[in-house]
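Excerpt of the complex: some chains, original placement.
Going in written order, the chains are labelled A and B, and every chain counts its residues from 1.
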Amino acid sequence: MNKRKICVVVTARPSYSRIMTALQAIKEHPDLELQLVVAASALLDRYGSAINYIQNDGFEIAAKVFNVLEGENLTAAAKTTGIGILELSTVFDNLSPDIVVTVADRFETMATAISASYMNIPLAHVQGGEVTGNIDEKVRHSITKLADYHFVASESAQQRVIRLGEDPEYVFNTGCPSIDLAARILERPDFNFDPYLKYGGVGSKPDLSKGYWVVMQHPVTTEIQKSRAQIEETLHAVYNLNEPVLWFWPNVDAGADGTSTGIRAFREMHDLENFHFFKNMEPNDFLRLLINSKGLIGNSSVGIRECAYLGVPVVNIGSRQNARDRGHNVLDVNYNRDQIFDAIKSHQQNGKANSSHVYGGGDAGTKIAELLASLPLRFHKTIMY
Amino acid sequence: MNKRKICVVVTARPSYSRIMTALQAIKEHPDLELQLVVAASALLDRYGSAINYIQNDGFEIAAKVFNVLEGENLTAAAKTTGIGILELSTVFDNLSPDIVVTVADRFETMATAISASYMNIPLAHVQGGEVTGNIDEKVRHSITKLADYHFVASESAQQRVIRLGEDPEYVFNTGCPSIDLAARILERPDFNFDPYLKYGGVGSKPDLSKGYWVVMQHPVTTEIQKSRAQIEETLHAVYNLNEPVLWFWPNVDAGADGTSTGIRAFREMHDLENFHFFKNMEPNDFLRLLINSKGLIGNSSVGIRECAYLGVPVVNIGSRQNARDRGHNVLDVNYNRDQIFDAIKSHQQNGKANSSHVYGGGDAGTKIAELLASLPLRFHKTIMY
């Protein structure tokens, strides 16, 4: 029997972490052939190219798609998606996959979904059904309505996709593959690298041995004019904390300029002797950094997802993670330096949280591969009501 | 006060008929400024360019967007959409509309929806919430999840959009603007033109004075390999009927080649003395043709929609209009020459059907314009569950 060809399109560094164990499971599955397409910012150095990690992890790349139109504005985001469709439809034509897999909800994943569904190729969507406050919110549910199979990460996401009129027979709560990765790391959580040495970055090099906080805050697409003001609240709160801080630069997104400018201006105005700034970090190293930290501050989905399983305390700021399911590790606050500061202090008192399986138990990758191998092929569906 | 700028994108001849009275109402509304963009096949002669009707109707065109990539295959449909995004995002940049309106569910309307929503421009969707059997089905609901306002055409559509998680405050059953047009025509239904003279076309010129049937059957995107076989069933059924038939060539769509080839081959094999073939017809003339006909055969949405209001008997073939609401005028049949023939005969016995307001009462255009003028602007939404 011919192996089923499964084409997975990865468009950004964080998406790679969220699908990596599924890629491994597909690659190793006797009935599947993996066609890995790397696209958009996942190819670009200045966003911490995922391509190196991907190659180090031993994956072969079937096609590279450069489709990021420079401009860091909303028009460029639309055009990047348009170019993505032009390019990906050629790629799918060449690779003739049996199923295309699109990951999560970044704006450019829409290109994968449109090319596949318009070409009558069965489309699987990983991590649909969640709720956030962003253009991602529209993109995610819109892709759900184009997708033929749904591999969601939590029970509430499963319920939501079914309420969206999808056939329950094709909606599966596999858990999130990012949790698989976290589970593996949690088995060997010790720090086995020096972050300053391995990742460079800029700023002071505070002593991490007595504990430190991690900050990762991205701009919110629907609030881009406010991105500078928002980051300043966090900067002040963390500055007042007066403890070692490892800060990660934001993703490329419309609005990243405001966030970055805010950080740069703050650096020039203040003597940040406790701050070190990183551009990015290998997922595994980042998880180890989190496990050994006092907690994560910002609006990264890692705080909601991996940190739930890992029990890492999280101060979640603003609307970006909105209505996503949470474990017991999260305190939600507004863009307000006092609220942020107080939440950090509260976590400091309570310490580590209990592990929660709300986003899966560490076997999502295997489940997804198994489903891709066994589900009947379909690209024709009708709303269930 | 500045007028609100309402940008409506029309991408095909049938879409124009479905939005025309709304365009008029927007144009005449004291608080609105109409920005009409004509794109895709609506610009192209060989699909019966809508542009002439549009200009004859007195509308000014703010921008023309050529984005149809030739190829009549599924890859070309995807790429046409990608090019549409590239072009429309430039157009929206130039026109700075307050609201963008996208019509119905043809594949290329997705370009309008993506460009507007990615650029944080409030998006109104006309005719969401319906159910059909096609790629249109995916496109329609996917656009619903990108849209901020919903102007639907029937009560069941309204319920469906709300079940899709949209805020009921922004979902309005306005009825369908195409019914407005039908209502106007029904006031003066007399034939005021000679179709052979005015529209040319090919084939015999059967005498229409003792009644005639109209046929309009498009290929179904998800069944393109079958499009030739499907059209042949209809051809045989109508041929056996032995009555005057006015036949319309199919829309441009992946699969149109199969349908067209089937028709051409049949013409060569048979002496079609009762058949005349038209490329297209002005909407008003087409409605008069229907009102004075014995009935409509095929899978056009006009049969489901306008004919409900007009009481014109319809033989609806196959899956294309699937689960759309119906008046009492429709008999549904499979791609089967006998079933088609029997349904025609049955209609012939019963004659004209009663008018049904299932798709609105003739004031949809006015309602839509009123809503566009008064609704609060928003481009940020969250699923309701």
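Simple rule for what comes next: a residue touches a chain if its C-beta (ideal position, glycine included) is under 8 Å from a C-beta of that chain, and two chains touch if they have at least 3 such contacts.
Predicted model, so just to flag it, every value in this text is computed and none were measured.
Chemist: With 2 copies present in place, identify the total for the complete complex.
Modeler: 4
Here is the rule we use: only the chains that are shown with their structure count from here on.
Chemist: Could you say what rotation angle superposes subunit A on its sequence twin subunit B, using C-alpha positions and rounding to the nearest 5°?
Modeler: 180
Chemist: Distance between subunit A and subunit B based on Cα centroids, please, to the nearest Å.
Modeler: Using C-alpha averages as centres, the distance is 40 Å.
Chemist: What part of subunit A is in contact with subunit B in the complex they form?
Modeler: 74-75, 77-79, 81-86, 89-90, 92-93, 107, 110-111, 114-115, 117-120, 131, 133, 135, 137-138, 141-146, 160, 163-165, 221-222, 322-323, 379-383, 385
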